[in-house]
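Note that one protein chain is taken out, while the other chains of the complex remain in position.
For subunit A:
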Amino acid sequence: MKRFVMALAAVFALTLPLSAVRAEEGKAMLGKADVSIEVKDGVYFVTEQIQLLHSNHAPDGKLEHTISKLNGVSAENLHISTGNEDLTFEEQDGDALQKVFVQMPEAGSDTFDYSISYQVALPDGEYKLPLFVPMYAAEKGENLVHISFQAPEGMIVQPNSFPIVIENNQNRVESHMINLPSHVSYLFGETAPFFNSHTLISAATLVILFLILFVWARVERRNARRGA
């Protein structure tokens, strides 16, 4: 009866156009997010350009965001603005995450563009960089989120980063995604060694799978001989 859940999923899919229309009418949604990250002297400079659709539906004109406090790291010099106007915000501090409520201007349009910029200093050997996440689902199942990361000069981004990096040996990488992650972890170094955590895990997975198949094939052959 996992099939029950599947059935619900199927009906959801079959009635998707209807539910999508309803969502568009009644909820603020993420239109797009463009995140740019640069590292200079161990400090990460982050700028998030965000577009919200149907933003007038946000209760009291307050836009909810979360930012994780992974490894106790926090954002400094936080600046939130729309056009040339600075926006006020309230912070709600927690143990593992911080909630930030951004106040929209009163006479806002239905589509609201704003920018969040901040800096994060990460300790040596630490790459997990928290991002501000507007708590509004993306409007469509398309790659509305774009993240660009520029490693320090002379460094290349490693393939075992998060989000996964497809291009090899690049100083600057770009990711196109459907949803905004709570953090990114772009590992970088002077070289990209072939043996990293991902290649080792992949190799181990492959070996284990082949081992199981090999043992199974042997057992089947032995049973077949016995039967014959």
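The rule we apply is simple: a contact is a pair of C-beta atoms (placed from the backbone, for glycine too) under 8 Å apart; a residue touches a chain by one contact, two chains touch by 3 or more; residues count from 1.
Methods note: contacts and distances are computed from a predicted model.
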{"item": "Chain excluded from display, named as in UniProt, from \"Phenylacetate-CoA oxygenase subunit PaaJ\", \"ABC transporter permease subunit\", \"Sodium/proline symporter\" or \"DNA-binding response regulator\"", "value": "\"Sodium/proline symporter\""}
{"item": "Option touching the unshown chain, where A:78, A:122 or A:177 are the choices", "value": "A:177"}
{"item": "Residue of A:82, A:115 or A:160 touching the missing chain in the full complex", "value": "A:160"}
{"item": "Subunit A residues that touch the omitted chain in the full complex", "value": "1-15, 30, 66, 68, 70-71, 94-97, 128, 133, 135-143, 160, 162-164, 166, 175-183, 185, 197-199, 201-202, 205-206, 208-209, 212-213, 216, 223, 227"}
